[in-house]
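Below you'll find the structure, written out as structure tokens, and then a few comments.
What you see is the complex with one protein chain gone and the rest in place.
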Amino acid sequence: MRSMRVPRSPKVLVGLCILGIFILLTLIGPWIAPYDPNDTSFVPNLRPSWQHLFGTTTLGQDVISQLLVGCRVTMVVGFIAGTLATIISLVVGLAAGYIGGRTDEGLSLLSNVFLAIPGLPLLIVINSYLPAGEQANPLVVGLVIALTGWAWGARVLRAQTMSLRDRDFVEAARIIGESRWRIMLGEIGPNLLPIIAASFLFTILYSVGVYTTLAFLGLTNVATWNWGTMLYWAQTNNAALANEWWWLAPPGIAIALVGTSLALINFGIDEFINPRLRAAGLTARQRRRVGMARRPRLGFTPVQRSEVRKKGASS
Amino acid sequence: MNEDSLVPVLDVTNFSVDYGYGDDAVRAVSDVSFSLGRSQVLGVAGESGSGKSTLVYGLTRLLRAPGVITSGEVTLHLAGERNGEAFNVLTASEDELRQVRWSQVSIVMQSALNALNPLRRVGKEFDEVLRRHDRTSSKTARQERAIELLALVGLAADRLQRFPHELSGGQRQRVMIAMALALRPELVIMDEPTTALDVVTQREIVSELYELRQKLGFAMIFITHDLSLLVELADEIMVMYAGEIVERAPAVELHGAPRHPYTLGLMNSFPPLQGDRVRMTGIPGSPPNLKSPPGGCAFHPRCPSAHDRCRTQAPPLVAIEDGHRSVACWLHDSSSTEVVPVSLSRRAASRIGQGA
Partner (left out) sequence: MRTALRRLGIYVFTAWATITANFVLPRLMPGNPIEQLIGKLQGRVTPEMIAAIKAQFGQGLNEPMWVQYGHYWGQLFHGDMGVSITLSAPVSQVLSSQMWWTIGLIGTAAVVSFIIGTALGVLFGWTRGSRADSIIPVATFLQSVPYYFLGTILIMLFAGTLHLFPIMGAYDSSLNPGWSWAYIASVLRYAELPLTSIVLSSLAGWMLGMRNMMVTTVSEDFVLMAVAKGLPRRSVMWHAARNAVLPSVANLALTIGLLVSGSLLVEQIFNYPGVGNLLVSAVGNEDYPLLQGIFLMITFTVLGANLLADILYYVLDPRTRTASVN
């Protein structure tokens, strides 16, 4: 009945394109970086030029090299944290929603607690207790981020699992005696895919945001290049007051673009999950093509005489 | 039927509705014409997807996007202060429509739970409607009128203080009916008002509606997929299939002697409310996909009496039997050589009066 195809709206396509570019940069960024990001031998505070596409920092480093090298760590931590958080939320959500009873009570309480505690302060506290060496380890930081960011997905997945639990096909699987885990993964799991995808993208978004924030605060190893550390160095060197926009803008915009691309793809998934969000009308351009003067308004069904239209259905 | 029924309330000619625009358009209602007289009840029957709801929402221009009205004329003959005025629904502006809505045409939707604002007390909803009609009225006068309206449908005045979720399904639907009558409209549209209710409540509400119609004299379009409900309430019944009218006849005649195989199938899918137990047969198959309707008669893939002509040519709606009923079926074409099944032939009419 439902095809698994995400609506191919321009929003989703743009989102996929931007994300694709950043994934590509994650893979090849460090290789195509023109200089060593740590090299301080350039003239400081250069504006963008052909020599230095995004200019240089007060410390005499090449900005675009830092951006390209930093892309990998930023994205990888986001991806690791997003994956781990999604796994946790899937296990918790499925178990709570399907098993119900005491299990549900306990797991729901746990996710409500993690939802209520503000994530970033908790993260900062946990992170500050980590041994200095571990703070630089993207895997450890990713794990800690995942620990604070799984609860939202778990709540959504639990609700959806509960609504699926009583459907016929699950009932049928129960009657023929399939094991609980088989039903959860084999029968319910596939039907959760759009929601899992949405929660995965959301947690990546959250993770990239949180990781760069930690780095911006100087709480990760400031010698490891990521977009947050770039902003950290820019902030400590008062780049804003010196009006060094070429230093500030690239990492900030890169973070925002990754976030935008994930959010745009999520729009598509949202429209897939909630058909009411799907554009029931037309874009202004499509409307012009079919010769409609204005967008259809609620309670004012348009009248368009078929003399000027062709009946498309009969052919 | 009285002579009032000769005065028209609604005239519809060649009315068509599409879903979607341009090349993606799908025809949902096709070339429907009918006219409804004062205080008459028109039943519209058909399976879900037959276009019956699309038809009435289109007529009132309440149909949501991507619905588009593609042809026809809809004329509403106003009453009350604007008595005698012929109101062209399809050329009216939004403001003009707003003037006519509820005071001339009101609607009762299938699910009262969804049709009532969950955050408002019933009394507030009444008050809003009544004030919209008459801004000079006092709050107490409006409240008295609301109590009067509730009494009309057999509900106590204290229901005004309730929120929709505090009422039972039957009570909610009665509230909706009372509200539909609030401004004494000429025409009330009932979109499957009883489908979501249990059989006993269904029955009660239908007989209440019958009495209210007798008392207040409004005309009604009653949509349902349950033909047996209509027999007691409707003066005339229209059966729709795939967006077209396939049969139209006075209620008793249609029920006693259907002429279209689809009507017969529809009748056999519901047990009659009274009378003998009959074997339920229903209709094999499912309604056609409107994106790619079958050629010829839209019903032919499911029709037990289909023959070659049905597969290639669509039958027009033609008057039969002295013109007081019409059917769109080749079986009843004068040039047809097919054998008409007994259940659809004129002889079956003798069953009328034996208590259907």
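When the chains are written out, they are named A and B in that same order, and each has its own residue count from 1.
Here is the rule we use: a residue touches a chain if its C-beta (ideal position, glycine included) is under 8 Å from a C-beta of that chain, and two chains touch if they have at least 3 such contacts.
What you see is a predicted model; the values in this text were computed from it and never measured.
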Which displayed chains the hidden chain touches across the whole complex: A, B
Candidate in contact with the missing chain, chosen from A:112, A:163 or A:179: A:112
Selected from A:46, A:107, A:205 or A:269 as touching the chain missing from the view: A:205
Positions on subunit B where the hidden chain makes contact: 60, 62, 64-65, 97-103, 106-107, 109, 111, 114-119, 121, 128-129, 132, 163, 165-166
Absent-chain interface as seen on subunit A, which is shown: 11, 14, 109, 112-113, 115-122, 124-126, 128-131, 134, 152, 205, 209, 212-213, 216-219, 231, 234-235, 239-243, 245, 248-249, 252, 255-260, 262-264, 267, 270, 274, 276-277, 279-284, 295-296, 298-299
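Note that only the chains that are shown with their structure count from here on.
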Distance between the centres, which are taken as Cα means, of subunit B and subunit A, whole angstrom: 49
Subunit B - residues contacting subunit A, complex: 16, 18, 21-27, 57-58, 61-71, 90-91, 94, 97, 290-293
Touching residues (chain side subunit A, partner subunit B) in the complex: 280-282, 286-287, 289-290, 292, 296-306, 309-314
